[in-house]
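Only one protein chain is missing; all other protein chains are in place.
Read from first to last, the chains carry the letters A, B and C; within each, the first residue is number 1.
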Amino acid sequence: MALRWLTAGESHGPGLVGIITGLPAGLEIWPGRIDAELLRRQRGAGRSKRQQIERDTATIIAGVRHGKTIGSPVAILIENKDHQNWKEAMSSDPVEDESVFPPAYPRPGHADLAGMIKWGFDDARNVLERASGRSTAMTVALGAVCRTYLEQHGIYTGSRIIEYGGVRIFDIEESMVPTRAEIGDDPSMLTSLHELENEQQKKINEIVERARESGETLGGVMQAISAHVPPGLGSCVLPDERLDSRIAAAAMGIPGVKAVELGAGMSQAGIGGKNAHDRFALSDDPSHEPWYGRLSNLAGGIEGGITNGEPVCVTAWMKPLATVNPPLPSIDLRTKEPVQPESSERSDVSAVEAMGVVLEAVVALELARAHLDM
Amino acid sequence: MALRWLTAGESHGPGLVGIITGLPAGLEIWPGRIDAELLRRQRGAGRSKRQQIERDTATIIAGVRHGKTIGSPVAILIENKDHQNWKEAMSSDPVEDESVFPPAYPRPGHADLAGMIKWGFDDARNVLERASGRSTAMTVALGAVCRTYLEQHGIYTGSRIIEYGGVRIFDIEESMVPTRAEIGDDPSMLTSLHELENEQQKKINEIVERARESGETLGGVMQAISAHVPPGLGSCVLPDERLDSRIAAAAMGIPGVKAVELGAGMSQAGIGGKNAHDRFALSDDPSHEPWYGRLSNLAGGIEGGITNGEPVCVTAWMKPLATVNPPLPSIDLRTKEPVQPESSERSDVSAVEAMGVVLEAVVALELARAHLDM
Amino acid sequence: MALRWLTAGESHGPGLVGIITGLPAGLEIWPGRIDAELLRRQRGAGRSKRQQIERDTATIIAGVRHGKTIGSPVAILIENKDHQNWKEAMSSDPVEDESVFPPAYPRPGHADLAGMIKWGFDDARNVLERASGRSTAMTVALGAVCRTYLEQHGIYTGSRIIEYGGVRIFDIEESMVPTRAEIGDDPSMLTSLHELENEQQKKINEIVERARESGETLGGVMQAISAHVPPGLGSCVLPDERLDSRIAAAAMGIPGVKAVELGAGMSQAGIGGKNAHDRFALSDDPSHEPWYGRLSNLAGGIEGGITNGEPVCVTAWMKPLATVNPPLPSIDLRTKEPVQPESSERSDVSAVEAMGVVLEAVVALELARAHLDM
Partner (left out) sequence: MALRWLTAGESHGPGLVGIITGLPAGLEIWPGRIDAELLRRQRGAGRSKRQQIERDTATIIAGVRHGKTIGSPVAILIENKDHQNWKEAMSSDPVEDESVFPPAYPRPGHADLAGMIKWGFDDARNVLERASGRSTAMTVALGAVCRTYLEQHGIYTGSRIIEYGGVRIFDIEESMVPTRAEIGDDPSMLTSLHELENEQQKKINEIVERARESGETLGGVMQAISAHVPPGLGSCVLPDERLDSRIAAAAMGIPGVKAVELGAGMSQAGIGGKNAHDRFALSDDPSHEPWYGRLSNLAGGIEGGITNGEPVCVTAWMKPLATVNPPLPSIDLRTKEPVQPESSERSDVSAVEAMGVVLEAVVALELARAHLDM
């Protein structure tokens, strides 16, 4: 059965819920693994103190027995620890007087205004509670399950920072799009790819501190790499079966992501065809194993929508968070008059590193789906 | 019913077939409109002579009666005029002796090798016939039907060249991501957006000529713009319902496309949050109509996965065609030995402009799907 | 967006989880309504004492704020109160020694053996925990949400017993497949259609008592009726868009259901075409409103896969429960030797009436999906 999933949950509601079905039976799952990924998502420079206080934990409600999947849908619940402060504002029960909950104003850069027009709300909260980075916690949880599946097939995924707040972080001497040969025999090293050198960490901390002082927020560029992906995942026969198409959808579906690149796609577009493609490795080294290797990986591991055995490399651009201080001018939809919202006190300066964790998760979901479809 | 479609057809088989279902009844469709888009796809600098000789025409087999859809699935057939030269090589009937059809060798940059491994072929033709730019003719035909639907709702789409073979073509003085106000009241002007100034055309012709002489191929960057899209298309509540996610999937599903950007997404990632978002127009001009306008369109018309009323702007990077001259070294899969294929005689130097037409088509398909889902 | 849903949850796990997305915003939902349907499902003749002790309640985790949907996915949790007795046997955490949990033996009539072969288990519990009537509690909960939607559009659904344990219960003088005219202007009466006359209740109690004494179980035949369904739901243009096809799928998807009939479908098959179709009411009564009425409803409200405005009538046959006393002979999959399981102490004699509630729910889910697709 095809892998499919649904998620639900508001940012300040009781919790987040996810169901994923189509996983094989016998897959070893342990809650600690999911929680480790949830913790990674909460860390990183530029996060608010809330992220440090609340630690997300996943509760498996269904689909796993004695540490192994049993073929039935896996259901996961992540409680929102902050919900206790929002019990009435976010209650599912009817309330007598809505006016005690003053409407939130729409913020440029969020789904707020578009959603309010779509659904006819005059309170942005009805939109922003779901259209929130909070929802990505469940994406990471489901992705962790898929990572477990992939790792049991020898496939590992990691991510690294390319740019942070407009500043290049990625070490220019490293290979931007590594080949399988460069990754080597042990792809599990990718799981620590996100760890930063002291130098890099210092640079990021400075950028973040400067932004925090001026009420600014920051975006960035992250790259996810999956290695030892076997050739043949995805398909070239229909656009919606192409793995590059599905990965692009998954990456662009992450809140804040505005651009996606496979391999060295953008620079490929500017050079001639003779140098823009990854030559077969066979001619240079007949003993090369596996035999289908390449001398470069500009394609990012996918040609014609199908994996070619080289590492799958995906780069995503994330815009800065839209919650700046003081907030951008807004509008009161009941009157269609401009309004200046009050300052928000506690918020993230940046979620770039978290976005990298989410990017790994969505790539893992798509790789697992394609692997199970083979 | 949800809009859905399937396509089929090999590059040198009898023809291409497409079925699209979920269109409303009463939509006016005329074959000339589809053919006009098919013609645009065949034109452009860098195309081979084959494109000039064969002109694609669409035959409507089902779903349209007396110029209007009747609610049933629309089926379109585009014959491959070159099929007469391939009748035996591409026959669906069994053949006595396969060996009279020498196997094609896999080309780096195509689905060839990945597909051969996937399906266990030793003849690349079994992969390359479907994994071909030829398939995009049907995408353009289905897109033309959707454009008709959208235009009857006042929504128009066009595309323009940003870069060609590494050279900037786009006039830097124009707005890279126009607002609705900049587009103005008549978005039908977008349908001639692809027309080039003499200066631009001359520049492209030179680039192409130089490439042709050296056996090179060229990629490029195209941008599609759809204007007067109402707010509320797509959804923020699930990643796979986000319109930005679906458009990214559609664009990356075009053969050769390796990167996709919404609006000014990449430059957004490098600036602070205060300047990276599109402020509501209301505060500056209370008489502005429609009231939900913006002062800029960095987001490319989509926030949180939902259209906000501003033009939807999508940019796609296309790598150069993989068929260079002489061809890149290949491999014989029966022996796993290197092989040098003979020169291909007739081929395109570039399909950048055609890709722009396909980009318009896939954006139209997704906008129509989202519009019908509202 | 299309209405879609997923459910999860084992019979003795922590609980059942359901997510449904695609509902409009502003739909009034209140937990009491869902619980009322859950209670109906637990009642009826032939239920075990467990059903009487445990009362299911639905907790809304997401998608509803202050009594109204907000456009985001609705998530529901139903706790399994019996889980406290199964904490170790059904724990998702790994266990040191699996042997303390003796394997369950497969029971003829259940998914047990087929599932064990499918997934390679030797413990039937890994199959039977999900393939259980317990899962229908969540179906009823999601159906209750859809009933709320439908009722706000004037559409009501009820069900009645046709046969119970081989004995005709349905009063032969009533119309087997009522027309809209027979239902009248107020279809909300259907919600009490399941209520039994004293005579009928007495008859059923006797049948059940006799079965319980002999360790037998009973099946039956239930009919669901939905009235004031507008014409035009579903479609004739593709088999998988036909509403009769979707309702048949939904009904046959209920555990234990083995046959489904629309309207008077079986008797239609045996009579001539002149009497087998529902004549237009117009000729006999020009003042009839709505004008599209029929003189009979043999078709059960659906012609060519589309609702015609007459009540949608679906009949489902349910086989008796497979857990008899003493149990049927089984097999030990570790040895492939026959085995005689011990008597089960507490179990239902019949779930016919519960199945009727589930049938109402699945019909409501499909009607809501089709109504939202219009």
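Convention: contacts are C-beta pairs under 8 Å (C-beta built on N, C-alpha and C of every residue); 3 or more make two chains touch, one makes a residue touch a chain.
The shown structure was predicted, so the numbers you read here are calculated from the model rather than taken from an experiment.
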From the list B:Gly9, B:Gly109, B:Gly165 or B:Gly215, which touches the chain that is not on show? B:Gly9
Hidden partner chain, residues of chain A it touches: 1-2, 21, 71-73, 235, 237-238, 241, 373
Interface with the unshown chain - residue positions in chain B: 4-10, 13-17, 19, 21, 25-26, 28-31, 59-68, 70-75, 77, 90-95, 98, 101, 115, 118-121, 125-127, 129-130
On chain C, where is the contact patch with the chain that was removed from view? 6-7, 106, 108-115, 117-118, 127, 130-131, 139, 163, 165-166, 211, 214-221, 231-232, 235-240, 242, 244-255, 257-266, 268-274, 276-280, 282-283, 291-292, 294, 298-300, 302-309, 317-324, 328-331, 336-338, 362, 374
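Throughout what follows, only the chains that are shown with their structure count from here on.
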Farthest CA centroid from chain C: chain B
Inter-centroid spacing, chain B versus chain A (mean Cα positions, whole Å): 26
Residues within chain B bordering two or more other chains: 235, 237-238
